[in-house]
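Below: the structure, in structure tokens.
Every protein chain except one is present and positioned as in the full complex.
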Amino acid sequence: MSKEHDKGMSLIVKVITRLTVGLILLYGIYIVLHGHVSPGGGFAGGVIIALSFVHLFLAYGKDVALKKLPKTAMSFFESMGAILFLSIALLGFTGGYFFLNFISKGEPFRLFSAGIIPLCNIAISLKVGAGLFAIFVVLVLLKFEWEKKE
Amino acid sequence: MIIYLLCLILFCCGLYCILRKRNIIKIILGIIIAEYAVNLFFILVAYRMEGRSPILSSEVEIVNMVDPLPQALVLTAIVIGLATTALLVALAMRIYEKYKTFDITKIKELRG
Partner (left out) sequence: MIELYVLLIFMIIGAIVAIEMKDLLSSVIAVGAVGLGLSIVLLILKAPDVAITQLVVEILCLIILIRATLKKDLPFSTTGRWLLNSLITTGFIVVFLFVAIKAFKDLPEFGYPIMRVANTYLKEGLVKTGASNLVASVILDFRAYDTLGEATVLFTAVIGVLAIIRRIGRKKKDEVVEEDDE
């Protein structure tokens, strides 16, 4: 019973997952990058990226999913997101005060406008995505241990 | 005014669930419902009649926008609520492992 549980779901779910999981990841990255032009931003995009990995985990079982994003890579991405966000904030000291918007503003409605806002969005999405996927993996692995004991 | 009352009734439903239920998972569901009600209340305060969403567009000039400040506050509050719920679920799973039940009246030992 638990061996079947480890291998994932049925064949139909696996085929559909193979088609859609790349699209979900791409959609999450799109929402993060266009955070300053259309609604969305770092938080929603990060959660969507985490959801794409959760989808892979639920359909294929834990071995395949953890090979795509191993535990060391998860903790690396989360810490890197936090450090990137803090260093962008500290670099504002070159102009005067904390969190100063020091890159040029550009023209509105284009992708390369609005100073530090796209960079901050990318850093936050890394942090939120990796953190939430780590929470999910740890909670499900605890349940797998219980099922092996019974 | 009536709409604020409906939002408050939703909050009181969550509060009743926290106070009166004996299953830990039901208490967690009550906390989630109360959180939804508080976020909804913030966005209700920020609405302006015949207003538009606070996103500028390149063709049309928009003059009448809703308040963007409570929306920014609620955006972070939603993600923090998710983190709190995950922490509560982890605690509940550890309690189940030790006591083999979710009933709070049977969890009486203070140490261990």
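By letter and in written order, the chains are A and B; residue numbering begins at 1 in each of them.
Operating definition for what follows: a contact is a pair of C-beta atoms (placed from the backbone, for glycine too) under 8 Å apart; a residue touches a chain by one contact, two chains touch by 3 or more.
These numbers were taken from a predicted model, which means no experiment stands behind them.
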{"item": "Touching residues on chain B - with respect to the absent chain", "value": "1-10, 12-17, 19-23, 25-26, 28-30, 32-33, 36, 39-40, 43-49, 51-58, 65-69, 71-76, 78-87, 89-94, 96, 101-103"}
{"item": "Chain not shown, touching residues in chain A", "value": "31, 35-41, 43-44, 47-48, 50-51, 54, 58, 71, 74-75, 78, 82, 85-86, 89, 99, 101, 105-109, 113-117, 120-121, 124, 127-128, 131-132, 134-136, 138-143, 145"}
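Heads up, the rule we're going with is that only the chains that are shown with their structure count from here on.
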{"item": "Computed distance of Cα centres, chain B from chain A, in Å", "value": "23"}
{"item": "Residue ranges of chain B in contact with chain A within the complex", "value": "53, 55-56, 58, 75-76, 78-79, 82-83, 86, 89-90, 93, 97"}
{"item": "Complex interface listing, chain A residues touching chain B", "value": "38-39, 41, 43, 47, 108-109, 128, 132, 135, 138-139, 142-143, 146"}
